[in-house]
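Submitted below is the structure of interest, expressed as structure tokens.
Only a portion of the chains appears, each positioned as in the full assembly.
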Amino acid sequence: MVDLDQVATLDLGREARRGYPEAVFCAGKSVDQLTAIAAEIGRVGQRTLFTRADPAQAAAVLAQLPDAHHDAEARLIAWPADPPAPSGGLIVVATAGTSDLPVAREALLTARHLGREAELVVDVGVAGLHRILAKLELLRRARVIVVVAGMDGALPSVVAGLVSAPVVAVPTSVGYGAAFEGLAALLTMLNACAPGVAVVNIDNGYGAGHLAAQIAAAVPAEPAATTRDPADG
Amino acid sequence: MVDLDQVATLDLGREARRGYPEAVFCAGKSVDQLTAIAAEIGRVGQRTLFTRADPAQAAAVLAQLPDAHHDAEARLIAWPADPPAPSGGLIVVATAGTSDLPVAREALLTARHLGREAELVVDVGVAGLHRILAKLELLRRARVIVVVAGMDGALPSVVAGLVSAPVVAVPTSVGYGAAFEGLAALLTMLNACAPGVAVVNIDNGYGAGHLAAQIAAAVPAEPAATTRDPADG
């Protein structure tokens, strides 16, 4: 097994400092590296999400943390498997199309594992406007709405114009040609003509779920009273 | 006065060949060049639009064609001043915001001077969705709808999803930052999740009005029976 010190510096103080658990970005990490990291996490017993895990990476993590929950579509592994009891406001995750589902599920599960209640609404893009209008009552109950859309990325503008809650907009790489792997949707969202749209990176379901969980927190999670973080001086 | 042969090759056969009159793109042309061109157009008596004319350029054209119609906001000069009697279907030009008006008026006037009935709907962007929904009856009477929008450029997708007519989408350079001078709106429109969206260049009100006039023609304008066009062989 590789020596953990040679490959990673786990941020074990993160939950204390920020109020939310560590996450391990699996893309670009070798199976050996993930094995060492997962073993250490199991050893210290720290709540952790593993994101963007391909099948081989997921297998390596699950070998060390066999009781973790793995959602293959979302490429997410949560350990421990059960999310904490929900607190704070409701999060609604809505997708423009079916192809946006993997990213939407990553957001949904992240929000739940960070302690929020979260619901999913699927395939309500603006080409058939009645679909999102039919969900207005649910949308207006949410403390924050995550809107996931590729291609023209127009749905967040429309949703933000209908509600008082903030919208977290996630552009996806769904589309082709001048969608430029999600760039078109990203620019649309950054230029939303309705205020109240918070944009995250293309396909960044994890970041959207995390941000939504922070926004919907009943009161902001307090960092632990005592912390070893040297940055605190 | 400059020698016309040294600066331009007027396409006097265009109306015969294409069914629509010549247009002179003023940007980048000197006052002397426009004077020579306008004088020749007056001499041969050919219906012409002058587009993107700044005040000095407009003055030069009007000096030669004093009975022309000049719309300063649209930067357009039409000669003769009166449009032909309308034929074909109705064209509706809709804007997302007030700042899109110069481009929208260029489209509106072009369509009228090419022989179509055209109506204007202003400031009905998706941030307040009820505004465009309130115009549905008018939109559904149109043979083609020109939608002019900057920033997120989301309005054409929404309109196209509500009607059977084709939509001509005109991105504008309205916005700032990641609007990138209209690029964001352009990409949005090219990726419209509703089919039936025809995109033209950023701020190209003239092109949109021309295209709409062709689409709404009762029957396509026939080229004249006899033509000197050497390309016809």
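All chains are identified by letter, namely A and B, in their written order; residue positions are counted from 1 within each chain.
Going forward, a residue touches a chain if its C-beta (ideal position, glycine included) is under 8 Å from a C-beta of that chain, and two chains touch if they have at least 3 such contacts.
If you're wondering where the values come from, they're calculated on a predicted model, not measured in any experiment.
Sequence-identical chains in the complete complex of this entry number 8, based on the file rather than the 2 shown.
Keep in mind that, in the parts below, only the chains that are shown with their structure count from here on.
Note on chain placement: the centre of chain A and the centre of chain B lie 45 Å apart, centres being C-alpha means.
The touching residues of chain B, counted against chain A in their complex, run 96-97, 125-129, 151-154, 157-158, 160-162, 175, 177-180, 183-185, 187-194.
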